[in-house]
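Below are the structure tokens for one structure; questions will follow.
Every protein chain except one is present and positioned as in the full complex.
Letters A and B mark the chains as written, and numbering starts fresh at 1 in each.
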Amino acid sequence: MQSAFVIPLWADLTAVGLGGVQGALFASGFRGQRRLDLLGVVVIGTLIGMGGGLIRDLLLGVAPATLQSDWYLITAVLSSLAGMLLAPLLQRLSGVIVGLDAVVIGLFGAFGTSKALVLGLPAVPAVFVGVVAAVGGSVLRDVIMGLPVAVMHVGSLYAVAAASGSAALALLAAVGVPLPLAATLGVAVTAVVRLLAVVFDVSLPEQRNLHRRRVAAETGVIPVMPRSERGRTAGRG
Amino acid sequence: MQSAFVIPLWADLTAVGLGGVQGALFASGFRGQRRLDLLGVVVIGTLIGMGGGLIRDLLLGVAPATLQSDWYLITAVLSSLAGMLLAPLLQRLSGVIVGLDAVVIGLFGAFGTSKALVLGLPAVPAVFVGVVAAVGGSVLRDVIMGLPVAVMHVGSLYAVAAASGSAALALLAAVGVPLPLAATLGVAVTAVVRLLAVVFDVSLPEQRNLHRRRVAAETGVIPVMPRSERGRTAGRG
Partner (left out) sequence: MQSAFVIPLWADLTAVGLGGVQGALFASGFRGQRRLDLLGVVVIGTLIGMGGGLIRDLLLGVAPATLQSDWYLITAVLSSLAGMLLAPLLQRLSGVIVGLDAVVIGLFGAFGTSKALVLGLPAVPAVFVGVVAAVGGSVLRDVIMGLPVAVMHVGSLYAVAAASGSAALALLAAVGVPLPLAATLGVAVTAVVRLLAVVFDVSLPEQRNLHRRRVAAETGVIPVMPRSERGRTAGRG
């Protein structure tokens, strides 16, 4: 059953490697109380690199493919280290991080949906597996770092992007488009939707609140408390 | 092995649908900083609707039944939308939410324990699977929403209710009562224990603390800080 699946190893390792770089870049950005040491950065990078595939295979009820070969972990750890070393450089180029993020979400989503279809799941749960694989790593990251879970607020648009690409893939596969081509188009749809959301700054009121809290976390300053602030201002008056 | 299991699809979908409504009602109640947009509410509803079954099947080491058919996700998403639309109406009828919650816990607990017994697990781990399936969705919800995990405080009584029903089911099954009847009685025991706890307001000191923190989260006001309060009061004097 497992062997019927035909994601080429190089494609799978590309997703893991880009995920590792992206995770390490993210984790390197924290300052103050949440600042991570070298090992913490590598843990987060590895989590993002490996997380999508692990969650996908847990949902599918198969032994995790990412643990059947030495290459996945080696790729995840090395790319995390590379991401950490390149962080001072890449963090200035915000386009790089956003683009990387969009491609990583697209890859994990497309691989999740493809593998689900190959294993015989119907279209709806196959899209679900793709979405959860795409955003699951970032949920684990936020929970482990004690951050508000981005996907619940700002990140509902992540989920929409992942769902668009996964649904496109499932539709194309249903009308007979070969899976490798459908998957490639799925990655493109997710990445484009995600990038358009960033370019046109699609943001809801909740997102600004969340952004404030995340900035607070990154700078080590505990989130501003409206009530106590009001109390204090009143006291001054 | 999987096919030996005989929870009727309509019963399974009922649990998913009620879970979706209950999750969406819960998620709709938040205000301020934790307020969720439409997608966030649907994510939480789907999580509660699907969570119990997914956790159960992960613990049992079988492919998740909720992903083998399109109906589960369709039911979870539609019932979440229904729960969100009905929220303004249903949130006034607090009995509805509490009753719904009690039945949902009972169903997930009974299905978890039943499936574990059918797959040949001994009674003690079968009860464990039921309890974790019953409360697991709410743990995921609290973690993802950044709330204190209810089941650790106020919610130890959830776990007790789920354990009572699951243990009753396992006992009845052990003495030869047919599983559908034993499961029905298990649901009833859990729901009754849960409702009695609410009616007689069984609450521990810790629960009042937690309640304060949850109310704070719902209203968007950051939890009151005893120490800084004391400091400020002292300053005023």
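In the analysis below, a residue touches a chain if its C-beta (ideal position, glycine included) is under 8 Å from a C-beta of that chain, and two chains touch if they have at least 3 such contacts.
What you see is a predicted model, and the numbers here were worked out from it, not measured in a lab.
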{"item": "Among B:Ala11, B:Val96 or B:Ala159, residue touching the chain not depicted", "value": "B:Ala159"}
{"item": "Touch criterion as defined above, residue of A:Tyr72, A:Phe128 or A:Tyr158 at the omitted chain", "value": "A:Tyr72"}
{"item": "Sole residue of B:Leu60, B:Leu90, B:Leu172 or B:Ala197 that reaches the chain not shown, by the stated touch rule", "value": "B:Leu60"}
{"item": "Hidden partner interface residues of subunit A, rising order", "value": "33, 35-37, 39-40, 43, 54, 57-58, 61-64, 66-70, 72-74, 143-146, 221-222, 225, 228, 232, 235-236"}
{"item": "Positions on subunit B where the hidden chain makes contact", "value": "58-62, 116, 121-125, 128-129, 139, 143, 148-149, 151-153, 156, 159-160, 204, 206, 209, 213, 223, 225-228, 231-232, 235"}
